[in-house]
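Missing here is one protein chain; the remaining ones are kept as they sit in the complex.
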Amino acid sequence: MRGSYSFPIGPERDGGVAMSYRLDRAARCGEDAGRPRVDALIGRRPGMKEISQMHLSRRHMLGGLGAAAGFMALGGAALAAGKTYRIGVTLPLTGADAEPAHLILNGILLAIDQANKAGALPGITLEAMVLNNATTTAGEYDPAQAATNARKLVGDPGVLVNIGPEMSGSGKAMAPILSMGMLATITPSSTSPSITDPAFAAEFDPGGKPIYFRTVTTDAYQGPDMANFYAETLRVPSSYILDDSGAYGVGLADAFEKQAKAKGITVLGRDRLDPRADDYTAVVTKIEASGAASLYFGGGMQAAVKLVKQCHDIVPKIVKGGGDGILSPEMVTAAGFPAAEGWYVTSASPHLAGTPALQKWSDLYTRTYGVQPSDYSVTAYDATLVAIAAIQSVTKAGKPLTAANVRDAIQASKVEGLQGTIVFDRNGDLAQHMVTVFQFAYDPKYRATDFPHQYRYVSVAPQN
Amino acid sequence: MSPTHILLQQIVNGLSLGAIYALLALGFTLVYGILELINFAHFSVFVVGAMAGLLVLQAFGLQGQSVILHGAPLVLVLLAALVAAMLACGLLGVLIERYTLRPLRAVTGPMAMITTIGVSYILVNLVLLLTRAQSLNYPDPLPAMTATFGGVTVSGKAVMIWIVAAILMIALDRFVRRTRLGQAMRAVAQDQEAARMMGVDVDRVILVTFFVASALAGAAGMIFGLYYNFADYNIGYTAGLMAFTAAVLGGIGNIPGAMLGGVIIGLIDTLGSQYIAAKWADVIVFSILIGTLVFRPAGLLGALAPNRS
Partner (left out) sequence: MIALPRPSRRQKQGLLALTFVLLMAFPLVGGSQADIDIIANACAYAALALGLNIVVGFAGLLDLGYAAFFAIGAYSYGVLNSFQLQPHWSPFWQPFASLGLVAKLGIGAAATVHFTVSFWLMLPVSAAIAALFGVAFGAPTLRLKGDYLAIVTLGFGEIVPIVARNWPALTNGAAGLNGIGPPKLFGWSFGVDATPYYYVGIALVAFLLLVAWRLKASRIGRAWMAIREDAVAAQAMGIHTSRLKLIAFATGAAFAGVTGAFYIAKLQTATPDMFDLPVSIMVLVMIVLGGLGSVWGAIFGAVALEILQAWLLPALNGTTQALGQAVGSGFLRTLDLTSASELIFGIILVVMMLYRRDGLVPAARSGVTLAFEQQDAPISHGGSNMPILGLSHHLTPLAVAAPLAVAVPAVPAILSVRDLSVGFGGIRALKSLSLDVPEGGIVAVIGPNGSGKSTLFNAITGLVTPQSGRVDFAGRALIGRRPDQILALGVARTFQNIRLFPHLSVIENVLIGQHAHLRAGPFGILCNTPRTRAEERRAREFAAEILAIFGNRLVPRLEQNVSDLSYANRRRVEIARALAARPRLLLLDEPTAGMNPAESHELAGQIAAFRTLGLTILIIEHKLDVVTLLSDRVIVLDQGERLAEGTAAAVRADPAVIAAYIGRRPADV
């Protein structure tokens, strides 16, 4: 029987205590014995990747920006004694999403550690208060647990800002509570547009001021920009659209469909896959019969592994693409070449390749934590930089250090992050939104399962 | 493609799917016929079969789609994997019966069924932990062969599934009809007490039934992996439910019924996806399941269910 369904009620007694470690400890956590390692045996369950998360898209070439270099001294320098404030971190650290969550966590801890070491906040020590958003009951992120954690954060006056959550499903449960407590959160990866959409302010923002900030673009751009890419760059006349029943997949496919129609692509069909089913040949045969020139798939890897293989057998020639849900190692390890060859995928952030400073950051990350960073390690690092900068500006302005003041400072942020200058619009979304297109292409120089080397940068997706 | 071609192509798709469901359905039907037990552990034995076949193929050095074999080596490798999967699953089935179900045979109520759910959870989660929940790229040593008949494409793998399924079903039919053990199985299914009085070793017959049922599930798992080039810890769930529906539709306890039911469910699945919508295919199948049980519990061919008062 399947083991991969979400169970909503997950009263973890205290998701936080076991995970909450002091920053100076975290600084050494690359070699720290007690810390759960990133490569821990992880029950990653494909059934659970629906809600607006993006998958580990470990970028092989991480360029750099100078901004980070400022606090890069990693040494044993004693921290200045003084007041301690906390930055909340809410991630699904166990279960299906544990692996990407730990990559994100590392990025956050790295930034906090560097700020402390560099004395960015004189007289103040920052500490990460890490809370697990996942429950074993759910086997993945659990909205009920996320709500519990939000209450814990709001109830603690020492918490100035939160980083997270990873998933929009958790975000929806947390946002109203954080809003009432006027505690800002910056998410490195949750991409559901509705949380920051003013149309849903009554649901997600009862406190009145935006508290949900992101250092990633939303699905409101990922799907449509890919449709633009299909229409303008690839010039496909027609398309067949599939989703995987999940909130993320359905949202992405809907957004793609709307823009594709607007761009004059004939949508020849729309179907929904059950990610637990194994045989999609009927649907793929239907695509073949429709004569569609392209396929767009909104969803995660559980359905994609099978879809990619069966598409290769039945419709090998048409254009195929999807969102960041399938920019995942499983594309090459489980779907594999030749089936994965040619699939286009998007990432909801700019392409960061090439610059030496980011490469340097990436090397530091890899050295410290023993794993390569993901895109969301970068966005998480950036989110933490924004948070620290906001705390800095509150102290510089001589205002009391409260969550509400930090929120105001975040809204006004202009911070140089690894991905460029980070500025938020009035809803809390990135003012600058860029969607990047990649394509899976077998490179015989590397092993076929060597994920970072088996896809290539194509272009920035056209915006309008 | 013309509408006729589409229909024929979907029928071809449905037959391959149906062959796998039928093999799996036979296991439900055999066990139910003898013990009146819905064996949820069967779902996970199928998964173990796929994994056992995978290990054997990997032991022959097959990884992904990189190695293509021809002729005798191909047949030998596939046969070895198939036999290994069937033996491993058969033994697993025997262990499940002996150690988790036999102690409960005299216990009434849903206890035995709850136990099979537990066994299923244990096995699936062991596979989950051992595979780290990854989807696996199932080796495919078959050369890509397709034949087109008037616009309808039939792949070599589909033909292979049909042949293997047909051979196994014929073998099962022969076994049940012609051998002493098979006759003992039928006797136990008819009336356990009477069979015992006639000198049939009922415990042994039940063990053999579990061996045969589980071996068939193992074979189904192995050819499933080959056909889809894919396996994960979760494949047993949908396939198991579909196969169970097939067994019920055909008449649970009825061996030809399970085969017929498998093919029908396979066809409903593909044709439903084509002509209604893929998203409703599961609802259609489960509605058939409920409808059959409510309106015709004996199924299409009628259950050979034991008559116990």
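The chains carry the letters A and B, assigned in the order they are written, with residues numbered from 1 in each.
Just so it is clear, a contact is a pair of C-beta atoms (placed from the backbone, for glycine too) under 8 Å apart; a residue touches a chain by one contact, two chains touch by 3 or more.
These numbers come from a predicted model, not from an experiment.
Among the chains on display, the ones the left-out chain touches in the entire complex are A, B.
Within the full complex, the residue among B:11, B:74, B:91 or B:122 touching the omitted chain is B:122.
Among B:142, B:164, B:200 or B:248, the one in contact with the hidden chain is B:248. Only one of the listed residues, A:151, A:258, A:399 or A:453, touches the absent chain: A:151. By the touch criterion stated above, the residues of chain A touching the omitted chain are 1-16, 18, 33-34, 36-37, 39-43, 48, 50-51, 94-95, 98, 135-137, 139, 143-144, 147-149, 151-152, 154-155, 169, 172-173, 176-177, 180, 192, 194, 200, 202-204, 206, 243, 245-247, 249-251, 272, 274. Counting over the whole complex, chain B has residues 36-38, 100, 103-104, 107-115, 117-126, 128-129, 133, 241, 244-245, 248, 279-280, 282-283, 286-287, 289-290, 293-294, 297, 307, 309 touching the chain that is not drawn.
Throughout what follows, only the chains that are shown with their structure count from here on.
Mean C-alpha position of chain A lies 40 Å from that of chain B. Within the complex formed with chain B, the chain A residues making contact are 1-4, 41-47, 96, 245, 271-274, 276-283, 285-286, 288-289, 291, 301-302, 305-306, 309-310, 313, 330, 333-339, 448-449.
Those residues of chain B lying in contact with chain A across their complex are 1, 5-6, 9-10, 13-14, 16-17, 40, 43-44, 64-66, 117, 120-121, 124-125, 128-129, 132-137, 155, 224, 228-230, 232-240, 269-274, 277-279, 281-282.
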